[in-house]
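All protein chains but one are shown in place.
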Amino acid sequence: MSEKQPLLNLRSIAKAFPGTQALNGVDFSLHAGEVHALIGENGAGKSTLIKIIAGLYQPDDGVIEIEGEAVEFHSPADSLAHRIKVVYQELDLVPDLSIAENVFLGNLPKKAFRTVDWNELYARTSELLQDLGLNIDPEMPISALTVAQQQLVEIARALSRQAQIIIMDEPTSALSQSEIESLFTVIRRLQGLGVGIMYVSHKLDEIYAIADRVTVFRDGEHIATEAVANTRQSDLVTWMVGREVKDLYPRTPGQPGDVLLEVDSVSGATIEDFSLKVHAGEIVAVFGLMGSGVHNLGRLIFGNLPRTGSVRLLGQEIHANAPMDAIRKGLGFLTENRKSDGLLLPLSVKENITLVSVNNYANMMVINGQDERRATAEIVDKLSIKTPGIAQKIRYLSGGNQQKSLIGRWLLEELKVLIFSEPTRGIDVGSKAEMYRLMDDMAHQGMGILVLSTELPEVLGIADRIIVIRQGRSAGRWISRDDATQQDLMTAAAVQLDPAS
Amino acid sequence: MKTSKTFLFMALLVISALLLGAFGAMAQDDDAMMEADAMIRAFTVEDMPEDWTLPESIGHVTNYLVHEWYQNETKAEAATAEAYGIEFSINDANLDLQASLAAVDDYVAQDVGALVFTPVDEVASSPAIRRVARDRAVVCEGTAVVGCATLVAISDYTAGYQVGIWAGNYAIENLDGEARVLDIGLPALTSTVARSDGFADGLHSVLPEGEIVQSVDGAGSKDVAVQVSADALTANPDINIIFGINDDSALGGLQSYIAAGLDTDSLLVVGFGCEGIACKNALQEGGPYKVSAAMFPEYQGLLLINASIAVFNGVQPPPQIYAPSQPVTLDNLFDYYTQEEDGTYTALLDVIAEIEIEIVDPPMDDE
Amino acid sequence: MAAIPVGRKRHQNGAMRWSRLLFSREAGLVILLLAVVALFWILEPSTRQQRVYWDLLREISPNLIAAIGVTMLMLAGEFDLSIGSMLAVTGVTTVVFFNSTENMWAGIAAGLATGPLVGGIHGYLVTKQKMNSLVTTLGSLFALRGMVYVYTNKMPVSDLIGFWDFQDAYYNNLGPAPLPFVLAILLVILALIVLTQTEFGRNVYAIGGNETAARVSGIRVNLIKFMLFVICSSCAAIGGMLLTMQTGSGYFNAGGSGFELIVIAAVVLGGIALSGGKGSLVGTVLGVVILGMTAKGLRLMGVNTNIQLMVTGSIMILAVFMHSFHDRIAILRRR
Partner (left out) sequence: MVGNRSDSASTGIGSWVTRAVHWLLHTQEGVLFLIVAAIWIFLTVQSDVFFTGRNIGVLLSQVSMTAITAVGMTILLISGEIDASVGSMQAFVGVIVMSVLNNTENLALGITVGLALGVIVGLINAVISLRLGINSLIATLAMLSIVRGAAFGFTDASIQNTHKIQTFTEIGNGFFLGVPWPVIFFFAIFLIFYFVLTRTTFGRFVHAVGANPEAATLAGIPVRMVKLAGFVLTGVLASVSAIILLSRLNSGQNGIGAGFELEAIGAVLLGGTSLSGGEGSMVGTFLAVVLLATLKNGIVLLDINSSWQVTVTGLIIIVAVLLDARRRRRMGQD
């Protein structure tokens, strides 16, 4: 450890919420010019810690020290005053304000009578953005930017406050590989300027790429802090899940059966002329970068977006624009946006799980409560969803358990093919492994699985056959699991794709 | 209840003082006023003085045209104006004070010869009316507003007093001399307060032990009246007289009485206005609704147009031109109206014009 | 990737701004207003006089002033339904103080003070107690109106002293312009400067656009919302003061015929999104004028009040549809 005074030092921080002890006396320190990664499964207490540092929560116990001095944060303003800036996972931008106003939000340059100094604002924003390699008009509304550009605006916001401590919460979750690379470049530059960066992520490879030290939390406890160079990936995983995860990708391919799903020259949204087939007992993956259209593909096949071309399930045509028809014929779709497109947050676990299949427990529209509860309980058991009861509101479950509930929603239907769009986005390592095992099981039971993903290790680990999608078209041929290499897929996906545009 | 009475009284006092102040200066010549009053009661243009000119247009700002009273009255105004060859138009404020005052401005912008004004609120309309009345003939309808050249209205207190006497006598003859009254009033307007007061005083003049058991605010509309009277009737199921400051209030009270499952044989309902079909039908049914203080909108419409013409010609009428009122019952209804085949009623204007009214003044020293 | 000189960019933006203006919501509203005026010009001869328009400006002044506060509040994503009842609270308070203190300024001060008082209560309940503002102010719509009813016993409170200056001010003019409208426009300009040129104003937009973002950026969301509730009720109080001048009395039922709905309709017509963060005060002004002109035109034509309602309702649907259509075009243009 460095002998220098740390920029930020958190000692035995504790925070409880009704029913849970979110943090139980954890420590964390951050030095100038350091990238210190914080990892842990969902529910480990990472986001609670971030919110405490940001001044959104007040700790029940413990000390926060900035350069050796104990401080108390009563509001985000206090935290910002100590030049701490959090770059949140879910982007905190105001869509209808200009880029410049977003960068300087809460801190606009002013002239006489507390009016905004627009010239100063735009000039300084231009400078900051150019520093980050972003050459855009600061007067444009933020909604005109791509997600990656918005991410950079968030970082520009941190720079605008001359933050000396920047906390990045899952900064790469919406970025493509090349965009991640340019983010890392920015991080290294900030490091050189003496900024301390707390880097929160699920992606272990990123930690090896960028971080100096790593701290692991589990269930609100501090487990370990080590120099990254001295740790192996398997150690990290063991610390996070509290046991050894031998094989994250348990795929044991079986013999593919008949063709179940046939997608023939489908076009629509950003997709042009895309075809694929999924056989029984097979896991097929479509890999693409963000913006490649890989997510739209799922919606086109499922009939949630207008399309041309044909989609057949067991030879039967699935109508465009009618998810109902797809479901009736045995096709399911697990969306990539769990919160916005999947969960019914105000409703119970039961109601979320039986959303699609509720008709099966109903006679003349009247629901048989007993049947429904029994079916739900079976699913909860089978997927080992952690919940105090099936009547619990789903908003209180962790991300992984929410995702499992959403899968459970489809398991109650007699499906032939299930489309998984980003099956493990935002869930922790332990749940990931369970998720993959589940997909493997489903394939062995004769279902066809179609995975749409932007995560390369996942695609390589779980799929039997892979195709790459680039700018809405298939890029290259089908590759079998055994022939696929990280290099090939990345090249196919990224070539000709300008990250900044 | 005591404080509210005092309050009412104070307000009445203030308003009368204001009225007196406004008209005091002009009250030089009673004879001239009586003459004006007589001229206003003329029936045709021929009966009017030869040197009078007719305004090109007359506008009427009403406050609640949904009500049958205003519909029948404005119909009569329109018919009279048409007979005279005057352009007549109506603008309805629909109980919105702002809209009412804006409508006054609009008539000024249209440069109407004379303005008939029914206030949404008598006090709040006064500044606007005073301003407009400086160079324009403004005649108030129903309720007095300071600034109007004159008011065309019945004597609310008198009309209430008359039906009060009628009700008292009825109670003596048919209700064993017992009168326990539910008063469905409207405290917002002085005219409707005067109706309730007149009724109570009239009743007491023949039946001193008669009792106003409860006074509720029916807002002058049937749905509110039904609601508030239903609760009042459960609190006091022995009520045997319902008085309403208009027919809707009275009929609403009756409706609640029926819905409460009470015996309608021992009930008397006293209405006010009898301007529309509802009252006349109810009288003919022979149920508990036996009497209403009729105000004859068909004749008031005519008076309003005549008064407007008089003021337009610079004549100073008395502060109030009393329109006829009369307790009507099934016995005398057809003295004043004939019923047409389609069920509608036609007013017999010449009979109505002959009704003699003796104004009863409210006691001023009632504390 | 060379940096573009700042100067050139400015220039470019000038052209961009003009095209933005041309395709803005406000441009659509101006066209709608002109269409309404032209229609009445053709149909009703009396609308061809100047004084009709001066009358119009005078009569919409209370609504306009109240709409300023509602706009600012709605931009931050909150609501106030109680403004109609505020008119009565202010009026009655003012006149009661006229009569008891016999001092005009004391009455005016007391009347205007009701704004911050009621707004402060709303602000406290919404920001500290985390109550939903729509339901809270629905409650105070009834509570305030009821208190006025109880206090006045539904009798108008008249100015017994006779502050004629106070009453005349409503009908006085500054040059050709009605005094109330001059006041309203001054307040509009002030609010416009606050909203577009000060940090406070930009923070209002930020809160409405993304409250979490505003919060984590150190913007004191609760304080700003509290102030907006105070501003909104105060604007309604000023509106109520104008009505008190016009009527020379405290009317218990002032604003009781759906004043809040008329104002909110005008604000929505002006393009303020119900979800907050979007729209401009200029739109609100146009919205108030369009609704006022429609009502006035129909009144001058002698159209029945309830038919007026139908026309107003249809115009609202048309305008809101126009806005949503405009939003879609704007998204297309951006692509």
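Just so it is clear, A, B and C label the chains in written order, and each chain counts residues from 1 on its own.
Following the convention adopted for this analysis, a contact is a pair of C-beta atoms (placed from the backbone, for glycine too) under 8 Å apart; a residue touches a chain by one contact, two chains touch by 3 or more.
All figures in this text were calculated on a predicted structure; none of them were measured in a lab.
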{"item": "Contacts of the hidden chain among displayed chains", "value": "A, B, C"}
{"item": "Absent-chain contact - pick from B:V216, B:A307, B:A323 or B:A347", "value": "B:V216"}
{"item": "Identified contact with the non-displayed chain, of B:I277, B:L330 or B:I355", "value": "B:I277"}
{"item": "Touching residue (missing chain; options C:A109, C:V150, C:L186 or C:I329)", "value": "C:V150"}
{"item": "Interface with the undisplayed chain - residues on chain A", "value": "17-19, 302, 304, 323-324, 326-328, 333, 335, 340-347, 351, 354-356, 358-359, 362, 365-367, 369, 388-389, 409"}
{"item": "Contact set of chain C toward the excluded chain (per top definition)", "value": "125, 129-132, 134-136, 138-147, 149-150, 153-154, 258, 261, 264-265, 268, 274, 304, 306-314, 316-317, 320-321, 324"}
{"item": "Interface with the unshown chain - residue positions in chain B", "value": "4, 64-68, 71, 214, 216-217, 221-223, 226-228, 230-235, 237, 248, 251-252, 255, 258-261, 276-278, 281, 343"}
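What we mean here is this: only the chains that are shown with their structure count from here on.
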{"item": "Chain closest to the assembly centre - both centres taken as Cα means", "value": "C"}
{"item": "Chain whose mean Cα position lies farthest from chain C", "value": "A"}
{"item": "Approximate Å spacing (C-alpha centroids) for the pair chain A, chain C", "value": "43"}
{"item": "Between chain A and chain B, centroid-to-centroid distance (C-alpha), Å", "value": "74"}
{"item": "Chain centre separation in whole Å, for chain C relative to chain B (CA means)", "value": "38"}
{"item": "Chain B contact footprint on chain C (complex, rising order)", "value": "46, 49, 51-52, 55, 58-59, 62, 153-158, 160, 167, 170-171, 243, 246-249, 251-257, 259, 295-296, 299-300, 302, 304-306"}
{"item": "Complex contacts: residues of chain B adjacent to chain C", "value": "4, 7-8, 11, 14, 18, 65-66, 89-99, 101-103, 105-106, 109-110, 120-128, 131, 187-188, 217"}
{"item": "Residues of chain A that touch chain C when the two form their complex", "value": "54, 56, 75-77, 79-81, 86, 88, 92-97, 101-102, 105-108, 110, 113-116, 122-123, 126, 130, 133, 135, 137, 139, 143-144, 157"}
